[in-house]
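A single protein chain has been omitted; all remaining protein chains appear in their positions.
The block that comes next holds chain A.
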Amino acid sequence: MINAFLIFNNNGQPRLTKFYTQLDTAVQQRLISEIFTLVSARPSSSCNFLPLPPLLSPPTSSSTSTQEHNDAPSLVTYRHYATLYFIVISTATESPLALLDLIQVYVEALDRLFENVCELDLIFNFETLHAVLGEMMVGGVVVETGLDRVVEGVKAQGRVAKRPVNESRSGIGMQGIWAGR
């Protein structure tokens, strides 16, 4: 299963955090920064799989049976799109190559919803990010991989707001998050 889905940008600032296990906020932040450290050091030519960050590495090097191992996260997969890193932490029951495709589906779904999505969309509409994720996976298990159905599911929840057109005119940009009401 998938243990966590994270998005952060090239500076390590989180844009979406979703942990399918309840974790302390401080621990979440540590994990994010550990993964960021690992991921930011990699050139684009390298593969999309990370070694486990120190926080996640198994407590003892040996003595855990393979069976037991299936419960613990063993795979960190990431993809880098422009300014953003998409990270999936998962157990061995997930297929590494399929996870890469899953991230792709997620990004394509965002692109459909926001039309030429960019980081700003993600910053201002983080609720939508959660909604898309909720359509694709529940409790760490993938429930939908079809792009159309994901988009359809999110749209059914209400209008997706586009990012405010002009940043500086904050007074006018009051259409806000409750636009759907």
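One rule holds for everything that comes next: a contact is a pair of C-beta atoms (placed from the backbone, for glycine too) under 8 Å apart; a residue touches a chain by one contact, two chains touch by 3 or more; residues count from 1.
Note that in this section contacts and distances are computed from a predicted model.
Per its UniProt record, the hidden chain corresponds to "AP-3 complex subunit delta" from the list "Interleukin-1 receptor-like 2", "Eukaryotic translation initiation factor 3 subunit L", "Phosphatidylinositol glycan anchor biosynthesis class F" or "AP-3 complex subunit delta".
Mapped onto chain A, contacts with the missing chain fall at residues 1, 3-4, 8, 10-34, 36-37, 40-51, 54-56, 58-60, 63-64, 67-68, 70-73, 80-84, 89, 93, 95-98, 100-101, 107, 111, 116-120, 123-124, 126-127, 130-131, 134-135, 138-146, 149, 153, 156-158, 164, 167, 170, 173-174, 176-178, 180-181.
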